[in-house]
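A single protein chain has been omitted from the complex, and every remaining protein chain is retained in its original position.
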Amino acid sequence: MTRLTKFARPATSLVIYAVLAALIVVPFLSFLAMSFFSVEGVTINRTPTMGNFIRAFTDPVMMSVFWRTILLCGAIAFVTTLIAYPVAVFINGLQGVARYVLLTATTAPLILSYVMKIYAFRSILGGNGLLNRMLLATGIIDTPSSFFVFNLNAVFLVLAVLLAPFAILPILLSLEKIPAALSEAAADLSASRWTIFRTVTVPLSRPGIATALSFTFIMSIGDFVTPQMVGGPNGFTFGRIIYSQFGLAFNWPFGAALGVLMAAVIVVVLALAMRLGRVPGGASR
Amino acid sequence: MTRSLSAQVGLALITALLLIAIYGPIGVTVAGAFLPMKGGIIQSFTPSLAAFGKLSTDTGLIRSLMMTLAVGAVATVISVMLATALALFSTERGGTHARVVTLIVFLPFVMPPMVTGLSLLIFFRDVGIDRSLLTVTIGHVAIILAIAYRGIAVRLTDLGRSQIEASLDLGASRWQTFHRVILPNITGSLAASALLCFALSFDETLVTLLLTGTESTFPIKLWGMTRLGITPAANAILAILLALTLAGSALAIGLRRRSQP
Partner (left out) sequence: MSSKVPSKLLELRSVGKSYGTAQVLKDVDLKIEDGEFLVILGPSGSGKTTILRLIGGFIAPSQGEILLDGAIINDLPINRRPFNTVFQDYALFPHMTVRGNVAYGLSVRGVPKAEIVARSDKVLALVSLGPLADRYPAQLSGGQRQRVALARAIVCEPRLVLLDEPLAALDVNLRRQMQVFLKEIQREIRTTFLFITHDQEEAITLADRICVMDHGKIMQIGAPRDLYDRPGSAHVARFFGDNNLIEGRILSVAGGRATLDTPLGTLVACCDPSSGLADGDSAFLAIRPEKIRILAREDPCPDDAAALGVTITRKEFAGPLTHLSFVPDAAPSILLSAKRLSDEMALLSLGEPGLRACWGISDTWVVRA
């Protein structure tokens, strides 16, 4: 600990905490507060009520969308991580320039426009889009498929591909941390390559897997642009409903309550991820 | 440990498929810059630079780009400075202070941008601030602060407390210590954080959508265009961005190889 004159110390603490409060803490508190208010016409009634939450839990449509969204995002997280893992393993096995090039190739797309990528996907996935025409041309299907046209499948595919780099990176980072000496020791003890992978690599990369899963889940559940663009009428997610409360539907308190619900889900996911990501023996990320 | 050939090929295949999927839409976008497209279908295969030409006349697009750069620059500068102050505070005080600060800073980062955006939206309404580029900038700062904070805090921890103590021990004032010992050693991570923050702010869509007023940034303009169709000029911009990113990465690879024997 370094020493300051007795006056300066509490003053700097105050400033720091004031800035943090104004920028982050107070807005979150207002968000929380709003969820307990209600709407009357165009004005907001600030008497606290549990109405919004009650409505959220009792409205069957709301609940079905809620659970469907959780299922969807869970599936996205799972599938994306599943694909990301072998890719991370592959990159980890490369050295030098090849490694760096491939790493850049996987992460560079993140820099490019989010909206544009979804838009491009929309045209690719459309009835007359690139995907269908390729499938027709190669004879895999006879008529254009509407499997990915404006529904949750489209949302699923787009988000999985978009978020893949976010899953690859943490897994790669945790793979890198595993000392090569461990696989050598396992081999020395006559373990096969697959056994080494199963009993050494995967368990030790648990923190990375947990991060990939939670990251992907959180990012997909909070995304309301993708469902809006490729989801169509059949692709309503929880995020879209929340967004519309702040737009056309104009029910800020209800929207806030739904948002609180979403935040609660995320906290649970984060807690689960922390538990999952703990490597037995104490080593953590 | 060498991998079997079949395993290596299999992994390479999966990687290749994923990369094709990832670059598919990017390819389509770039194609749209050089080939006339209608509704996503290529009209003709003769490349032209007409789209790039239209770029100079599309004032709305240019303006939104300018706004994006402005917001990005301001948000980056504020975030990096704030992050440095916060990181110094945490590193020096340690213990509970550091934990509290870290928790608060990472809150908007861990929550989906939607939640952070909504919080700020409600907050601004409560205090009577209208939505504008200012609110957008503040929203960006909230989101990207954690990135800058993490980068700088890690570097400060590496630097070690004893350097700061040594400087004070030798009679330097706190400002001198910051200026002559800390700053020179964190320029690397400051630059990297700034770059990352700017990149994140440039393409930030979710928070911006919620906090934007009449002026819009480039992603919002694109969002608005998705209904009627994205103009080729926008494709042209993205093609340029891609080229810049590739050039930048190549440069980074080149620099790295030179500094590592």
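So that you can tell them apart, the chains are marked A and B in the order they are listed, and the count of residues begins at 1 in each.
The working rule: contacts are C-beta pairs under 8 Å (C-beta built on N, C-alpha and C of every residue); 3 or more make two chains touch, one makes a residue touch a chain.
Worth saying up front: this structure is predicted, and the values here are computed from it rather than measured.
Chemist: I'm checking contacts with the chain that's been left out. Which of B:134, B:168, B:240 or B:253 qualifies?
Modeler: That would be B:168, which touches the missing chain.
Chemist: In the full complex, which residues of subunit B touch the absent chain?
Modeler: Within subunit B, the residues touching the omitted chain are 160, 162-163, 165-173, 176, 180-181, 184-185.
Quick note on the criterion: only the chains that are shown with their structure count from here on.
Chemist: Distance-wise, how many Å sit between the C-alpha centres of subunit A and subunit B, to the nearest whole number?
Modeler: Taking the average C-alpha coordinate of subunit A and of subunit B, the gap between them is 17 Å.
Chemist: For the complex, which residues does subunit B have touching subunit A?
Modeler: The touching residues are 1, 3-4, 7-8, 10-12, 14-15, 18-19, 21-26, 28-29, 32, 39-41, 82, 85-86, 89, 92-94, 97, 101, 104-105, 107-108, 110-116, 118-123, 126, 138, 141-142, 145, 164-165, 168, 174, 199, 202-203, 205-206, 209-210, 218-219, 222-223, 226, 230, 234-235, 238, 241-242, 245-246, 249, 253, 256-257.
Chemist: Spell out the part of subunit A that touches subunit B in their complex, as residue ranges.
Modeler: 1-2, 4, 12-13, 16, 19-20, 23-28, 30-31, 34, 83, 86-87, 89-91, 93, 97, 100-102, 104-106, 108-109, 111-124, 126, 128-130, 161, 164-165, 180, 183-184, 187, 193, 196, 218-219, 221-225, 229, 239, 242-243, 246, 252, 255-256, 259, 262-263, 266, 270
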